[in-house]
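In this view, the complex is presented without one of its protein chains, the others remaining in place.
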Amino acid sequence: MEIFGTWLAAFFTLGIISFLYRDNAWYKLCESIFVGISAGYWFVTLFWDNIHGLFWERITERHDYWLLIGASLGLMMLLRLIPPIGWISRWPLSFVVGATAGLYIINYFASNVMVQVENTLMPLFSAKFGDPLFSASPYSIVGNIVVAAGTFTGLVYFFFSKEHKGAFGGMAKIGIWTIMITFGASFGYTVMSRMSLLIGRMDFIFGDWLGLIR
Amino acid sequence: MKRKIPVIITSLVGTVLILSVFFPPAERMGEDFSIFFDIIAVFAFFLGGGNLVRIHGNKIYKKARDWGFSAVTLAGFFLMLAAGLFKIANPGGIAADVTAQGSLFQMLYDWIFNPLGASMYALLAFYVASASYRAFRAKNKEATILLIAAFIILLGRTPLGVYATAWIPEQFSLMQIPNLAIWIMTAPNLAGQRAIMIGIALGVISMSLRLILGVERTYLGTDNE
Amino acid sequence: MTRGELMAYLVIVAVVLLLAFAVPKPISFSTTVSYIIVGFIALVLLIIFVRTIQGNMVGRRIVFLFVGMAVILPLFMTISQPIPLSPEVKQVYDAVVALKPGSKVLVSFDYDPPSAPELQPMAETFFRLCLSRDLKIVIMGLWPQGPQQAEIAMRKTLEYPEIASKNLRYGIDYVNLGFQTGNEFVIQRMGGDFKSMFPTDLNGTAYDSLPLVRNVRNFSNIDYAFHLSAGYPGTVEWVQVAVDRYGLKMGAGNTAVQTTQMYPYLRARQLVGLLGGLNGAAEFERAADMIGKATKFMVSQSFSHIIVIAFIIIGNAAFFLGDKSRKRKQEAAGGGH
Partner (left out) sequence: MKNVPISYPTFFIILPLLIILNSALTAQPEVTPIDSAAALIPRNITAKDFKYDRGETIELNWKPADRVNQEMLDGYEVYRAEESSDSFVSIGFTGPDVTRFKDNGVVSEKRYRYRVAAIVGDVPYLSEATPPASPTMELVNFNLANLFIIGCLIAGAVTYFIGHARRGKKLFIRKIAGLEAIDEAIGRATEMGRPILFVPGINDMDDVQTIAGITLLGRVAKVVADYDIKINMPVSRSIVMTTARETIKEAYMGAGRPDAYNDDMVRYITDEQFGYVAAVDGIMVREKPATCFYLGAFYAESLILAETGNSIGAIQIAGTAQPAQLPFFVAACDYTLIGEELFAASAYLSNEPKQLGSLKGQDVGKLLAMVVIIVGVVAATISQSWNIAFFTRLYDLMIKLFTVQN
């Protein structure tokens, strides 16, 4: 049984990789199975976690009847299937959009604007003897300056109300350079992780499955 | 009327949620609303799953091109549904957890779902390489900067980078590639991340306000009154 | 399915059958053969380089082929690469070695199968090191599939002769408490009482009937914690709750993508040791002198990096030099008219 599973897994692994050459029947087969199986998987998971665990058990055991509001919104969603009153299905949609907008405003504001600005407010260097920052290396002082200036010019780049011209344009330029360094760094860093994934897959093919690797 | 009510719902729900943060008795509202969302999502799945069945069913019925693959998709879908909802071959029976070892559901997950997902994920290794080859051209200043940063980070994580600059004396240790890589990550990278994050947050605030104030209604299709 | 496709499939089936049943196992290239292969690949890259400068860009399939070779071939090679030991990795090793036999180590598995290539080798080496030094291991997970990954790693570890000879017993020498939902709130509640979060272990045995943890109330009874993380909830949450609030001594293993975010914690000594990506796993294997998968994988990893770097160079060479030669060609063509 275990061996059968390994062969099956190998079959699907190679099928997906065959897409690199070009689209073919093997890949199509893998893709169709993947779509079917995974759609089923997520429905089953949603059903047991949300409907059974979250909704049914909490209503029957803890009597959280307010959850019925959620269920009725869900039912309204299904009214799309009855065209004459299909417009009601917009209500749950607008509920979702409103809730998302309301929740995200505060979340993003607190953790992205406030916290990030606060973290940027740091002394760049210190001229006071004995201060830990005084004995900081020139590199870290340059680093501090780069962080503050980079954040500032990066914001200049995103500014919409002014054309990027003159001194302002110059700052925007430095801003986009900083952002480009960020992108380059993330890219370089990700290459490593992605290669590990492939190594893991190949180890499965040549090691676990074919047993060619010691 | 049909158009007014949804806009009112959005505004009302959004406003209430923003205010709830500042009043401890209403603090949990955000959490409750996300539970509602989870429940709505399951109901919505009947539409999504229905759509899946209808599209593939149609293809089979009409014997359209590649209809055989549609049949495979539907078979996989129903097999997984049956295995999960009726907990087929689950050693613990219907009361046990759906992912119990030995159940058909878990076997399908381990043997089919998981290798397929992992392989799709592993394709990234190839695409990362081809994207680097194709797109990493020093065609202008921005691209050159991106290229150099990526190059330093890449080298910094290989023995090549370690040896290439190991001769640089300790006073200038920053110029050693592995240290330079770390410096890039902690200084310019941090600055760029912050600028992007602050920008994103302001964008989100402004967009959410447009939604709550009813200025943006595209999602309701009320664009053309 | 076209005829060409069918033929290709038959070839693949034949190759697979050949590899699976007819080839002597395991395959392993001697050092000389390995260097010949490396030299050959370098030669082909050089040819590509020259051709690219002449204006013939290679297609993406060639790039794919090279990535595949760079990853697969080193798996069979016997060559190894020197792995410099970084201080953060040494810290993990030192922390474990400093523990007295019988000390209790908590290991949290917060990742799922897709991140296993990077984190699984760390888990295996960590288990092996702990068990060979007679430390007791308490396993848990904040990700649903984490404890399963721990089971796999533990099964592997117990097969090593030096570990197998110890006749270790579940419940006394190691325990798997399983998964609990609730993310950082689980960590917070564990600060008060482990049992409230894990009333039973993975197999359903009651917490109090497991001799190893019967006397473990909360973090104060844990001597060192090691945390394997691939995202949220992860090291950040563990540091913020368990380390900052409960004073737990903790080291971490992270996927490469995440590692950079952890350096500030390392500098502030909130983390005692850090393993980053496959590189960190390989270094740890070296520190513990337990050469395993990560060291082997590292060769593939370095090769693939070099291939990516090589193709970036080739691409840029084509862009600059090719530009000139194209101009020259254009000039020549213009002159002809």
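Which chain is which? They are A, B and C, in the order written, and residues in each are numbered from 1.
Criterion: a residue touches a chain if its C-beta (ideal position, glycine included) is under 8 Å from a C-beta of that chain, and two chains touch if they have at least 3 such contacts.
Only a predicted model underlies this, so the values are computations on that prediction, with no experimental measurement involved.
Engineer: Thinking of the complex as a whole, which visible chains are touched by the chain that is not shown?
Structural biologist: Within the full complex, the chain left out of view touches A, B, C.
Engineer: Among B:Ala131, B:Ile148, B:Val162 or B:Ile182, single out the residue that touches the unshown chain.
Structural biologist: With B:Ala131, B:Ile148, B:Val162 or B:Ile182 as choices, the missing chain is touched by B:Ala131.
Engineer: Residue by residue, what part of chain B touches the chain that was omitted?
Structural biologist: These residues touch the chain not displayed: 21-25, 27-28, 34, 37, 40-41, 44-49, 51-52, 55, 113, 116-117, 120-121, 123-124, 127-128, 130-132, 134-136, 146, 193, 196-200, 202-211, 213, 215-216, 218-224.
Engineer: Go through chain A and note every residue touching the omitted chain.
Structural biologist: Interface residues of chain A facing the absent chain: 16, 19, 22-23, 27-28, 30-31, 34-35, 37-39, 41-42, 46, 77, 80, 89-90, 93, 96-97, 99-101, 103-106, 108-111, 113-115, 117-118, 120-131, 133-135, 137-138, 148, 151-152, 155-156, 158-164, 179, 182-184, 186-187, 190.
Engineer: In the full complex, which bits of chain C touch the chain not displayed? Write them out.
Structural biologist: 60, 191-192, 217-220, 243-248, 257
Following the convention adopted for this analysis, only the chains that are shown with their structure count from here on.
Engineer: Once you find the CA centre of chain A and the CA centre of chain B, what distance in Å lies between them?
Structural biologist: 4
Engineer: Just how far, in Å, is the C-alpha centre of chain C from the one of chain B?
Structural biologist: Distance between chain centres, rounded to whole Å: 22 Å.
Engineer: Any idea how many Å lie between the Cα centroids of chain A and chain C?
Structural biologist: It comes to 21 Å between the two C-alpha centres.
Engineer: Check each residue of chain C and list the ones that touch at least two other chains.
Structural biologist: Answer for chain C, listing residues that touch two or more other chains: 64, 67, 71, 114, 256, 260, 277, 279, 304-305, 308.
Engineer: If a residue has to touch 2 or more other chains to count, which residues of chain B qualify?
Structural biologist: Expected reply: 114, 117-118, 121, 125-126, 128, 132, 147, 151, 154, 157, 185-186, 189.
Engineer: How about chain C: which of its residues touch chain A in the complex?
Structural biologist: Interface residues on chain C, with respect to chain A: 1, 5, 8-9, 12, 16, 19-20, 23, 25-28, 61, 64, 67, 71-72, 75-76, 114, 116-118, 255-257, 260, 277-279, 293, 297, 300-301, 304-305, 308.
Engineer: Considering only the defined contacts, which chain A positions touch chain C in the complex?
Structural biologist: Chain A reaches chain C through residues 14, 20-21, 24-26, 189-193, 195-203, 206-207, 209-214.
Engineer: Quick check: in the complex, which residue numbers of chain A touch chain B?
Structural biologist: Within the complex, chain A contacts chain B at residues 5, 8-10, 12-13, 15-17, 19-20, 28-48, 50-51, 54-55, 66-67, 69-71, 73-75, 77-78, 80-81, 87, 90-106, 108-109, 111-113, 116-117, 119-120, 139, 142-144, 146-155, 157-158, 175-192, 194-195, 197-198, 200-201, 204.
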